[in-house]
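Below are the structure tokens for one structure; questions will follow.
Of the protein chains in this complex, all but one are displayed in their positions.
Up next, chain A:
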Amino acid sequence: MPCWICSQMMKSYIWLQTADGSIQQVEQEVAMFCPMICHEVIQKGMGSSKNYAISLPQRVNPAMLSLILDYCRFHQVPGRSNKERKSFDEKFIRMDTKRLCELTSAADSLQLKPLVDLTSRALARIIEGKSPEEIREIFHLPDDLTEEEKLEPLKNTTDDPRIRLLNRLYAKKRKELKERQKLKNIEVEEERVDDRSVDDLLSFINGDNGDSKGIKNSKSKKKNRRRKDQQKNASANEAIKNHNKEPNGLNQVCHSAEVGQKVRPGVGATSNLHDVEDDIFDNKNELDDVDIDDEIDPALKEKIDSILYSFYAMLEEVCIYSPNDLSFYLLFREVEDFARRLNSDWPERMQEILSFGHERKPVHFSLNGNGSLRRYASMLLSFFYY
């Protein structure tokens, strides 16, 4: 030890400077309990006076320094029993989470391992047993993972090509959704074509008169226009029909309306059928999700959207970008599987989509899948939480 330390007869102090510029003096034995300060004193001879105050790392603000020094002041006394020390530690550690994190950081920068261990243990106790939402709340963490990413642990181990495709499409559609949102904010209200009321749509879904007729009509229209896709549609529809387990799936699921069913003929307005269809087929505008969205919980809506968009994307990709039989068939398997996972709420919907899918128009629809969608989402998530 340098002799200028040994020769001090009176109580000696070490000078410390925090990042904000303030300088204070601390009893030597207390300060030297921190390895970083000890190093500065012994190796570099710093801290002996105000001018040569040891500059502490930025993470150590005056409040944290005060806490750390309290800790050091207690523990540097050699005579204490283990019980005393533990008891002190337990009381010491009682502080709000924010301070606890700051303290961990500060102690780490001073290389004070016992205190880092103590705070780490306290933080671990806070995290243990809590749900992700609770943890995010406590530590102010952003919930910025997509559904796909949250399921990723499954992805790696289930080498399922269907899930891979789904995830890829999720990611892509999510990006597109964000872009559309931007556009939506700029575009004007008159974009809205479909302002059917909620009730109208509801009754439409629940199988009112206009329904089946409308579908049939649109289909026949389709046949006239797209002959080449006939075969595919037919086979596709059959495939779907075979898996159509619950004919009432739609009713069960959606007790709120769907919006944006541009391709669906208007309800109770068969006379307008032709007009409406023409509107749609004229490829007028890109339509966004509107009105009914207000009824749906935004978080859930986002989940639904992402799943739906990927759905759409699958169709789009196959029908538009690679309209050959093989990929269409593959897509079909995907879609079937998807339908099955959603407890077959989709078959009828898919039927329509596929009839009109190759229409060069984004078909936007929201479905409030309170029942099955949530079930599906929770099923996937529970996989991980199990």
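Keep in mind that, in the parts below, a residue touches a chain if its C-beta (ideal position, glycine included) is under 8 Å from a C-beta of that chain, and two chains touch if they have at least 3 such contacts; residues count from 1.
Going forward, contacts and distances are computed from a predicted model.
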The chain missing from this complex carries, among "Angiotensin-converting enzyme 2", "DNA primase", "F-box domain-containing protein" or "Response regulatory domain-containing protein", the UniProt name "F-box domain-containing protein"
List the residues of chain A that touch the chain left out of this view. 97-98, 101, 104-105, 108, 116-117, 120-121, 123-124, 127-129, 132, 135-136, 139-145, 149-150, 152-153, 156-157, 384-386
